[in-house]
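Pasting a structure below so you can have a look.
One chain of protein is taken out of this complex; the other chains stay put.
The letters A and B name the chains in turn, as written, and every chain counts its residues from 1.
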Amino acid sequence: MQDFLSSLVMVAFHGLAYGMILYLISVGLSVTMGLMGFVNLAHGVFAMAGGYMMLSAMSRLDVPFPLAIVIAFCAVALASMVLERFLYSRLYSAGELEQVLFTIGLIFMSVAVARLVYGPLPQPVHIPGYLKGQLHFLGRDFPTYRVFLIVFSVSLVALLWFGVERTRWGAMVRATVDYRAMAQSVGINTSRLFTLTFALGSGLAALGGALGAEIIAVEPTYPFEHLVFFLIVVAVGGLGSLRGPFVAALLIGVADTACKYWIPEFGAFFIYIATIAVLLLRPEGLFGKAT
Amino acid sequence: MTHAGGYIADARIRAAEWLPWVFAALCYFAAPSYLTLGSYILTMIIFALSLDLILGYGGIITLGHSAYFGTGAYVAGILALRLTGEPLLGLLAGTLGAGLLGLFTGLVILRTRGLALLMLTLAITSLCYEVANRATRLTGGADGLGGFSIRPILGLFSFDMFGKTAYLYCLVILFASWWLVRRLVYSPFGASLTGVRENNVRMHAIGAPVYQRRVVAYTISAALAGLAGALLTQTTQFVGLNVLGFELSGELIVMLVLGGVGRIYGAFVGPLVYLVAQDYLAKRFPEYWYFGIGAMLVLVVMFARGGILGIIDAGIARLRRGS
Partner (left out) sequence: MGLKLSTIIAAVALAAASGWAAAQTVKIGIITTYSGPTAGQGDQLDKGFKLYLKLNGNKLPPGVKVEPIFRDDTGANPDAAKRIAQELIVRDKVQFLTGVVWTPNAAAIAPLTAEAKVPFVIANAAGWNIPRMSKYVARVSHTLPQSAYPLGKWAAKKFKRVYTVVSDFAPGQEAEDAFIKGFKESGGEIVGSARVPLATTDFIPYMQRVKDAKPDAIFAFNPGGKQATAQMKAYADLGLKKAGIKYIGTGDITADEELQNMGDAALGVITVHHYSAAGDRPANKAFVAAYKKEYGEKMNPGYMAAVAWDAMDLIFHCIREEKGKMDPDKTMEIIRNYKNPDSPRGPIQIDPETRDIVQNEYLREVRKVDGKLANVELEVIETQYKDPWKEFNKPK
């Protein structure tokens, strides 16, 4: 019993860390798809770019870890703004098919560029000394870095939710998600709102990619390999909501870890079966608006 | 998106529609050393046709069509290994197996639409992938399924090293598939399918059995995908797990949209251009060919909505106006 309880604690802990990374990366995708109705399969590119930014800032320019994270966030957010203005915005009115094709094209190109610049091997991750090792409490060892990961992400999520629920910008975003034409007609500059929101979402993905580089290795095929998981988080959680993907990401993180721990032979099945079950019962996702 | 053809249009075969067949026959004589690639392209054209039926005419966007392709491939492979290497029987079994899976999954998932449907298809193919990966006794798992041989077709034409038989075999099967899809599209069934794509609510309002139509189309499409999968198994005499991968589904959509959706011949042009370009680029730049393919996709979306056939249409229209 004691053993079972302690493995339960460990599964919950590691699942939480994995789930938080999934959430940071996917929340931007949920907002992009909910707000702009844009099927952005290339969202993982921003996460990968964030990972590369942070790692190369640290290894090539000797930037300290906290600053490297800030750099990753800002650089990717800025770059995504440019992309949104010049490429994405032209396709808002296009069909889903064109959007799918276009973003798959972007993935292909980014995979080749990443390979050219960084080579095919995954990037080595050097976390700073003060985040290495284990923390000891409740009679168990917890890897320090993952504790930091959870604490940092939770604060970030709290900040994000506060921003959306309590600020003027948040109110405008919510209004636009609800009824875009109406929002426009009361004078909200939706196109600028799109750009800013897109940049924020990409920046968060970059943070997720950078912080999660320990868990999800940063390498050229990143945007392809993990796309299914990002999409599952968004679809199961529900479009355009913040809470939905959060719950979905945690569920997936914990359940995936639990399956790998207790039934490693069938670990991979669970996520897909759960996804099918949820979407059949609630096609709009757990927290999505019924249409 | 413009869509040529349909119930109202003249269903007789126009002269231009014989072009692909003449071209395919010419290739057989002109490029004997490219027949392996040729067979693969022909197989992918059948696969793309199956997708065109539900995507172009039925408006169902799926990222999981490889589930049916892979099922057909594995059924044909397992049959050849365990029971008989008779090719036509293998094709039949692959088609039926994938069709059944299409029917059951279609009944369940076609009640949803949009993103939910997209994700359901994706989850189903991922699930099939995992099942094939686990059922190593039956499928060989990650090592693939090989070691079977395919008997001569009709007891007369045996598969050869140079891919001559395989090419002609694929060509005949493609011709049959094309004929079937064309008949379907120009039938009242095809018209009602297009109606569902264009205006679902109105079709409901006039009392058309929308759900039923979608399931039937989905099943036929899945069976056709299974046929293509079985064909791949027989021509390569090997089945790998990647036939069930979602990457293949993604690639398929890319090929079809590149050619042009909802017009049958887009499914011919797309795989041809995509696979020839890939073959050329992968040989020239084995490390970076992805970039060329990616750039091609982005350019098509930016400047040539409607795919390659869309460009050709626009070109012809301009010529007519000019003269």
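The criterion applied here is as follows: a contact is a pair of C-beta atoms (placed from the backbone, for glycine too) under 8 Å apart; a residue touches a chain by one contact, two chains touch by 3 or more.
All figures in this text were calculated on a predicted structure; none of them were measured in a lab.
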Touched by the hidden chain, restricted to displayed chains: A, B
Touch with the omitted chain, as defined above, among B:188, B:286 or B:322: B:286
Candidates A:89, A:184 or A:221 - the one touching the absent chain: A:221
Of A:61, A:78 or A:121, the residue in touch with the unshown chain: A:121
Absent-chain contact - pick from B:181, B:232 or B:255: B:232
Chain A, residues in touch with the chain not shown (by the definition above): 3, 7, 10-11, 14, 18, 111, 115, 119-122, 124, 126, 134, 141, 143, 145-146, 214-217, 219-221, 225, 257-258, 260-261, 264-265, 267-268
Interface with the undisplayed chain - residues on chain B: 19, 23, 26-27, 30-37, 40, 133, 141-144, 146, 161-163, 232, 236-243, 276, 282-283, 286-287, 289-290, 312
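Quick note on the criterion: only the chains that are shown with their structure count from here on.
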Centre-of-Cα separation between chain B and chain A, whole angstrom: 33
Interfacial residue positions of chain A with respect to chain B in the complex: 33, 39, 87, 90-91, 94-98, 100-102, 104-113, 115-116, 224, 228, 231-232, 234-236, 239, 265-266, 268-269, 272-273, 275-276, 279-280, 283-285
Residues of chain B defined as touching chain A within the complex: 1, 55, 61, 108-109, 111-113, 115-120, 122-124, 126-127, 130, 133-134, 246-247, 250, 253-254, 257-258, 261, 287-291, 293-298, 300-302, 305
